[in-house]
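All protein chains of the complex are present and in place, except for one that has been dropped.
Think of it as A, B, C, D and E in the order they're written, each chain with its own count starting at 1.
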Amino acid sequence: MNDIEVKKVIRRAIEEDIGTGDITTDNMIENGRKVEGVITVKEKSVVAGLKVAELVFKEIDSEVKFEHMKNDGDLVKEGDKIASVWGEISSILKGERLALNFLQRMSGIATKTRKYVDRVKDYDVRVTDTRKTTPTLRDFEKRAVSLGGGHNHRMGLYDAVLIKDNHIKSVGTIGESIERVRGKIPHTTKIEVEVESIEGVKEALDNDVDIIMLDNMSLEDMERAVKLIGGNAISEASGSITLENIEEVAKTGVDVISVGALTHQIESIDIGLDVK
Amino acid sequence: MNDIEVKKVIRRAIEEDIGTGDITTDNMIENGRKVEGVITVKEKSVVAGLKVAELVFKEIDSEVKFEHMKNDGDLVKEGDKIASVWGEISSILKGERLALNFLQRMSGIATKTRKYVDRVKDYDVRVTDTRKTTPTLRDFEKRAVSLGGGHNHRMGLYDAVLIKDNHIKSVGTIGESIERVRGKIPHTTKIEVEVESIEGVKEALDNDVDIIMLDNMSLEDMERAVKLIGGNAISEASGSITLENIEEVAKTGVDVISVGALTHQIESIDIGLDVK
Amino acid sequence: MNDIEVKKVIRRAIEEDIGTGDITTDNMIENGRKVEGVITVKEKSVVAGLKVAELVFKEIDSEVKFEHMKNDGDLVKEGDKIASVWGEISSILKGERLALNFLQRMSGIATKTRKYVDRVKDYDVRVTDTRKTTPTLRDFEKRAVSLGGGHNHRMGLYDAVLIKDNHIKSVGTIGESIERVRGKIPHTTKIEVEVESIEGVKEALDNDVDIIMLDNMSLEDMERAVKLIGGNAISEASGSITLENIEEVAKTGVDVISVGALTHQIESIDIGLDVK
Amino acid sequence: MNDIEVKKVIRRAIEEDIGTGDITTDNMIENGRKVEGVITVKEKSVVAGLKVAELVFKEIDSEVKFEHMKNDGDLVKEGDKIASVWGEISSILKGERLALNFLQRMSGIATKTRKYVDRVKDYDVRVTDTRKTTPTLRDFEKRAVSLGGGHNHRMGLYDAVLIKDNHIKSVGTIGESIERVRGKIPHTTKIEVEVESIEGVKEALDNDVDIIMLDNMSLEDMERAVKLIGGNAISEASGSITLENIEEVAKTGVDVISVGALTHQIESIDIGLDVK
Amino acid sequence: MNDIEVKKVIRRAIEEDIGTGDITTDNMIENGRKVEGVITVKEKSVVAGLKVAELVFKEIDSEVKFEHMKNDGDLVKEGDKIASVWGEISSILKGERLALNFLQRMSGIATKTRKYVDRVKDYDVRVTDTRKTTPTLRDFEKRAVSLGGGHNHRMGLYDAVLIKDNHIKSVGTIGESIERVRGKIPHTTKIEVEVESIEGVKEALDNDVDIIMLDNMSLEDMERAVKLIGGNAISEASGSITLENIEEVAKTGVDVISVGALTHQIESIDIGLDVK
Partner (left out) sequence: MNDIEVKKVIRRAIEEDIGTGDITTDNMIENGRKVEGVITVKEKSVVAGLKVAELVFKEIDSEVKFEHMKNDGDLVKEGDKIASVWGEISSILKGERLALNFLQRMSGIATKTRKYVDRVKDYDVRVTDTRKTTPTLRDFEKRAVSLGGGHNHRMGLYDAVLIKDNHIKSVGTIGESIERVRGKIPHTTKIEVEVESIEGVKEALDNDVDIIMLDNMSLEDMERAVKLIGGNAISEASGSITLENIEEVAKTGVDVISVGALTHQIESIDIGLDVK
């Protein structure tokens, strides 16, 4: 994550929530009284977003002190105190909801990722996210995936080639698609191809791609594909991966399993802030 | 929703995804060939985000035609075609994921909202969202709640007063809290107070508030509170509302039930775009 | 006011005035010499904008010290020193005009507001602003109205419903207009209706609105309206209110008097900055 | 004026007023019905801001038709129709207040300027504005001054040198001040010096400045100064110019009279929009 | 290139050049007269920037017609007409300098790139740019390199790993550096290591990197390195590459030669616009 970008998002979020002013707090609370707020997790989870939460409070009031009692990525249990904030009560009250909104979502993603990762921890395989992220918050969500023990897939359409079904249909063949793109992209960029059959795997291998995405293949075909690839490309399983079937998929020997659900099903973790 | 704001968010989302360019499509697809893409829903749901999806494609390429086959808010079933896009294949491919990311999330929220609303359809009660929304996308999510048959709570800290626990603790009493704020806010603004006990309800009533939030009260207390209020304020149930308990809550006679889960648990609907 | 927004406006104002550089100061003054500047009011007035002026200097040079000798909202007389700034002479010279431009306008609005408020100080009535504010500076102007002892009306089209003549004409009747909107807006939002006759007042009351705006009514009709309303809605007088007639209007018993002139006739207060 | 900048200001103004949506119009008016709105002036004035008003409506809804019945700069009388807008009723209602806010202020400035200019129309003298403009709206206000027959002074601190009292005090002498700056600024840039005495005029002339500002001088001194200058620099009268004294000032023979009141006392013109 | 980003840069450039208005054109030219302007190249070159130039004029005035007589990437000779613009004379005059500033610089880069590429056209080698680009205009400059027949290196610090001298020094060894990064980056991302000796090449190969940058190596060492690598990684020559020595470098058999001079020495091509 790039702090300059993160702060821009936070400022927009503050504008969204506070707008022309927090009319409850501004009209009720006198400045001067400082309080401590303690942030507590209410269910077992992997914490993610503490640094973001800190930046939220600092952006609202640079005088606020934020103490990390746990670190991003830590596994915590119900009742664990993960951070405390100390400052003007009005600053704490204004930042509370927004800080929690980031924390709860990011921790939700990290926690879910951890569950997927744990299921396949005995296999030599990576669990990655996809581009199915919340628009404008991809960076936050990919960070949460990392904190949960997962890995990131490409950041966007600009940093790796992924030739999909619709591209191939439009160009004609896998070979022709790869040839067109290979001559133009930077030599620092990898090429991934999405295939749906063993035929596709062969064609991709013949064209010397870096990564082969096995899209919605049966477990048997996946296993055959992995053998066929034999280490000459990275194999990536994709499509309809669930907590239930991920171990079966890992058993096929694929190198990477990409899981859309990590970010398009978001179950926020229950986290609260109590002012003392 | 305000189109100027919506377009700003969409432009940021395009920047996030496309960055310096879609290196797969830009290096592979020749301009000139136009195709149709059909957007299909793969599970029963309430559609939300079609207008946003249209704006995504238009922002990428103003020549793209977008036809609505269903309208935002429609209940659709598996396999229903909800829209078609027609234009340069490269424009369709670039906008596909982003348009779907909006559609899937917004439809997920609308569909979930509908479930809550349906559970209490025989009661004279509103189901509303909260401020537990995805940072910077509140407007999109509140729109989705509306499309699912729910209602919106206040938009942010600026458009209604909500005196919470922490405010009252800081000021001393409910009465004093209300008095401070009432003299300063616009006469066009309502005051809501969060209470946790029947005592609190009485104090709020004595101070003539507009809305009383019954926070995490037992069903029995809620029922007593509603009777006590007797139409002299709007009663709002809040805290730990689930699909399982919402009907019980509605039976207490409250006017409004606010449900954080509508937006902090996001289950994207499966929606796909197929290029013909 | 929300500091993040205020600073954004200030930065734009600095860009507008300084552009590519203050070619007089930058080419003439050597850095290093620090001076004190004293800000003095040259006519009896209510000061408004000191916090904004401070932010102007801080934004130009974070090292500048700004001391408040009076507070925003204070009544001051000719010759009163209201603040001093201390820092690099070039920073003082660059910020001077812009700080004064804010101070003079905001104090002009606060001072005028105070005059209106003073005229009706023996009545139980509020004097409020309207949406007739300077585009992009509404927040600053509404703040100045508050500092002058007035109250704010709604902030914009988004935080309260105000059904006007043109709306009613378009829909048909007051009743139908209210019914359409009531079912859709948040329960945290008030409804105001603009009426021009006693008939209108009755229709509004029948439909249980929160606020009734008596638009350009005769004093007699206003008085009748107030009696008719009898505390069942907030009554607001509007249209052609002047310093001369405001007391007569207050005598009718209305709860609120909204005065466009507070912000659409701006008489800047004469305020100067002298470098010692 | 530069359209790109003007549109940016307009978009900010729309965001300020409409925010998350016009909850009255959006929840009440069905799309599809088109109406005409007529903009009428309610007092004798010089119209300014029609082009800005047109851009306001176009920015809200590019389909709106805007017809100019008068042009910016025209002298109009009570009751004159100056423009009509035609389009979706919701677009007209949303843009109405903002378009009028610009029109009323800009026409107020143009009308006031015209009064000053008319007083001195028999003299060979320019009436100009100053930097005492509304922060972030200088361009709009300077345009209004031009439309009222006045001229613009420098746009900001970046496009002309103006050596003031505080600069001279800091450097030592007028001569030294000018020498420092002359060697560094572009040869395309003029130098103006503010003087308060005949001595100052002489020193300025000795140093070959382009413009001499006679600041708050007596009429007698001004006359002497003009003679002394004898066409070797532009003479500019400044300070405490009013409608009452401007003709006396013009009689001294100065080339330019700069009038802060043109923009720091803003008397909006009464202009209305009626939907038919 | 991503049009949304390109237009943002163009708007900033227009603001920079036109600011509050083109005071020459706006005060002199009457609207209504349309003219044709022809853009002519005055020296042999590779054209780059025509699409950008078109967007410049369209952004200033969407009615301007822009006809491409040559395409971006075409080799042209002195006197060749490359484009014509037709529209309001004021729009042509306002956009002229800015359009040419983009065209001249981009064509300068494309032309220089072509010279380097031509020198090694008989070798199986790519010529690429580096990160030594003009701040905020990298995308434009990398596009120009492509149009000149060169290839792009990574876009920034975010889309490929490049482990340099300073990284290795900080971590300890090449092996440790690679190990740390490999486990964390996406599987879609390549790793490049900068080495200065044959020892470094071996260490990089042992750690299975994708690209080995041979930094400022002697031709002999480069040749040895290429043999050692033997197709197991991409070899990239870097450092002090000139038109004079590039062929010698190509002879060593490296796959890629990266040339900082393509973008940090900018020789604008002489291109003019004549209004007929």
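We adopt the following convention: a residue touches a chain if its C-beta (ideal position, glycine included) is under 8 Å from a C-beta of that chain, and two chains touch if they have at least 3 such contacts.
None of the values given here were measured: they were computed from a predicted structure.
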Subject >> Given E:128, E:177, E:207 or E:258, the one touching the chain that is not displayed >> reply: E:177
Subject >> Residue of E:38, E:185, E:198 or E:228 touching the missing chain in the full complex >> reply: E:185
**OP:** Identify the residue among E:159, E:203 or E:255 that touches the chain left out of the display.
**Re:** E:159
Subject >> Hidden partner chain, touching residue among E:4, E:29, E:69 or E:228 >> reply: E:29
Original post:
On chain E, what residues meet the omitted chain?
Top reply: 9-10, 12-13, 16-25, 27-29, 33, 35, 89, 92-94, 96-98, 100-102, 104-105, 131-139, 155-164, 166-167, 169-171, 177, 180-181, 184-185, 189, 264-268, 275
Original post:
Considering the entire assembly, which residues of chain C contact the chain that has been omitted?
Top reply: 11, 14-15, 18-21, 59
**OP:** With the missing chain put back, which residues of chain A would touch it? List them for me.
**Re:** 1-2, 4-5, 139, 142, 155
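Simple rule for what comes next: only the chains that are shown with their structure count from here on.
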Subject >> Chain centre separation (chain A, chain D; CA means) in Å >> reply: 52
**OP:** Using mean C-alpha positions as chain centres, tell me how far chain C is from chain D in Å, no decimals.
**Re:** 22
Subject >> chain B: positions in contact with at least two other chains >> reply: 18-21, 139, 155, 158-160, 162, 184-185, 189
